[in-house]
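Report on one structure; see the data block that follows.
Showing just some of the chains, left in place.
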């Protein structure tokens, strides 16, 4: 068991090192997020009340798109340089290593995303209930996005065209999006959001237990 | 064709990095003296001597930071793009270094323009931020700077990075006229040209002079901090050359 | 006494039968070279062993058990080194070695710098792999077999991109592994120089 924890942290550290060495890669997802958020007002005109109404939706959709964009990096280079074979052939369960990689992705991507989304909400002066809902839904959903994303990436890795990924992934993300948006809308209307939060927490638990196993299986299938 | 060959010759003379390293020290010292003088007198004139605005009261005084830094953000971008272009075409090292070193300063001024603008916007428009064309395009300028900096850090080789950055900066130049003319092309909340209408500035002298002083202070600040950055960059560029090794006592590896 | 056995194996790719009825076995100390022209199925055979290609007919067994039934045990006892090096160019030699060592199960206490020295990369511990030459990268990948504590090595063209000295180092390592009771199966187009250690051959195609 102790050995497993050690392996988990070695893989985690490996992925984090790879990203932190290239500082740009760390900051870019956040920049992408911010830039896309800026795009929308340009596209929708500058009607302030309208924009305010849309803000939390925009933040959420953008978070989703940014995640899709960032996902491919989870396994791509490993696939290209043959590291993935070595992970599969290692003495330890692949599930363990997949979990470490997904955790790394969430640390690099999900955490800062939550932070910046909340910051954006603050700048665009959302109400505190909305902010609260935004924060909680993102906190519960970003790990789910990483976990589910990893499955589809594992399935499509090496197949040409990053688009296949988005195609598979976006439908899977819809339930998360729907419930999160419901929560945000309810919060904005001053209603309770505990039902949605419980539901999202349920999805999270489900994803946490099942997604790594599924991803490992998908990787094996993809490589054989 | 003649210019194509003559210009780099002239530049190479100035661009002899060792020579530049030596004289820049003196220049930067004098420029920073001018900077401090302009800054103090400008601030005094702007915050104390200039009369309060009949519409805006005292809140207009943030103009003395906002307008110069907004101008600088555009100016430095032009410097960055043009010197990048010179480095790209004629392979002049000094021009590459100027472009590289300008980016962080330019980003800072852009940030300042945005921040002071937002602070000024609160009393004027009742909100920190609106999505109008001037504000948005200035924000895009910030991202151009940040993108340039990110690109620089993504390359291992400085010279390759400098040339890649130059291309990005040159392409991004389209944004500059958009920022400048945005107030005329779109109906925006932002103030139209008031100071920069050279023929007949629609601003009172007692307000204008401190503004000009502050502008000069910002310019000289840029020059002196640019020179300081250039000097460290030169050392990193030339870390293998004998004069740098000599300068650093010959026993340190400064490659990173 | 370990036993690696291939029994009546068939390989079909692109609707061609590459080989058929292939049988051989390898015991402790066995050293086997897979020969054959380009495209004869050497890499395919090795990939069948590690499960990257499905076995359609025949079987491969490890200690009398079909490898599909003892995948985990087999993976523990085996180290694979393929066409790709399986290293990250964004990490240094040392960081790569740490990961490889971890994946191989930390069984033995190893001295990373010493291994790098043995493989001819003395002092390159902290160099990023993206700044190494083709042969140097391959050497870093090969440190994997220095750190392995597994019985069976499967090596696909291990001498690719290596210079003469590098080749000799690996040859010696292979022989000493076999002498200590290990087994090695490898594919290469080059001639091995192993000072008379008994070398089996399988010729494909």
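Couple of notes before you dig in:
The letters A, B and C name the chains in turn, as written, and every chain counts its residues from 1.
The criterion applied here is as follows: a contact is a pair of C-beta atoms (placed from the backbone, for glycine too) under 8 Å apart; a residue touches a chain by one contact, two chains touch by 3 or more.
Every value quoted in this text rests on a predicted model; they were computed, and no experiment measured them.
Chain composition of the entire complex in this structure file, expressed with the shown labels, reads A x2, B x1, C x2.
Basically, only the chains that are shown with their structure count from here on.
The minimum number of touch steps separating chain B from chain C is 2. The most central chain, judged by C-alpha centres against the centre of all protein C-alpha atoms, is A.
Ranked by distance of CA centroids from chain C, the top chain is B. Set side by side, A-B and A-C show the greater C-beta contact count at A-C.
Between chain B and chain C the centroid-to-centroid distance comes to 57 Å (mean Cα coordinates, whole Å).
In whole angstrom, the spacing between the mean C-alpha positions of chain A and chain C is 37.
Under the contact definition stated at the top, not a single residue of chain B touches 2 or more other chains. Of all residues in chain C, only 50-54, 75-76, 78, 80, 82-91, 95, 98-100, 102-106, 144 touch chain A in the complex they form. Residue ranges of chain A in contact with chain B, taken from their complex: 22-24, 27-28, 31, 34-35, 38, 41-42, 46, 48, 51, 123-125. Residues of chain B that touch chain A in their complex: 127-132, 136, 139-140, 143, 146-147, 150-151, 153-154.
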